[in-house]
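Here is the structure we will look at, set down as structure tokens.
One chain of protein is taken out of this complex; the other chains stay put.
Right, chain A next:
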């Protein structure tokens, strides 16, 4: 029965926290309104969702997020240097990255991570989830890059969702 009224407890919690942060108060009225939203929005939007995979290892997820944040900083410095030094001509390229995870949420997370990190933008995904087309700003070695993405991002995601 709780799943009927609370289809996604995590989403509800996030919505409540978001609401309280937005109104910047802990008054009873705001709490009640936030609770109403936290229960109402998941119920209303339930029809649009795909089955949500369970996060099996929250600690690994936290570590993954931290690693991605660190990589974003590194990526920015790298790209900035590339933009600012006119002598260094970047070699752009496309690579086709073979996907191993099949879960839709995991693929979405992976694609977003790739876009946010070193010199790569995910461009296209095959409808049958077999590969991801990535545009690379400065490509040295195609195989090494595929290997790096697999080890740094896809393997942790695979472990987090166990799929």
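Convention: contacts are C-beta pairs under 8 Å (C-beta built on N, C-alpha and C of every residue); 3 or more make two chains touch, one makes a residue touch a chain; residues count from 1.
Note that contacts and distances are computed from a predicted model.
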item: Choices "Amidohydrolase family protein", "Fe-S cluster assembly protein SufB", "Na+/H+ antiporter subunit G" or "ABC transporter permease" - which one is the UniProt name of the chain not shown; value: "Na+/H+ antiporter subunit G"
item: Sole residue of A:13, A:83 or A:144 that reaches the chain not shown, by the stated touch rule; value: A:83
item: Positions on chain A where the hidden chain makes contact; value: 18, 21-22, 24, 72-73, 75-76, 79-80, 83-84, 86, 89-96, 111-113, 115-116, 119, 121-124, 126-127, 131, 133, 135-137, 139, 142
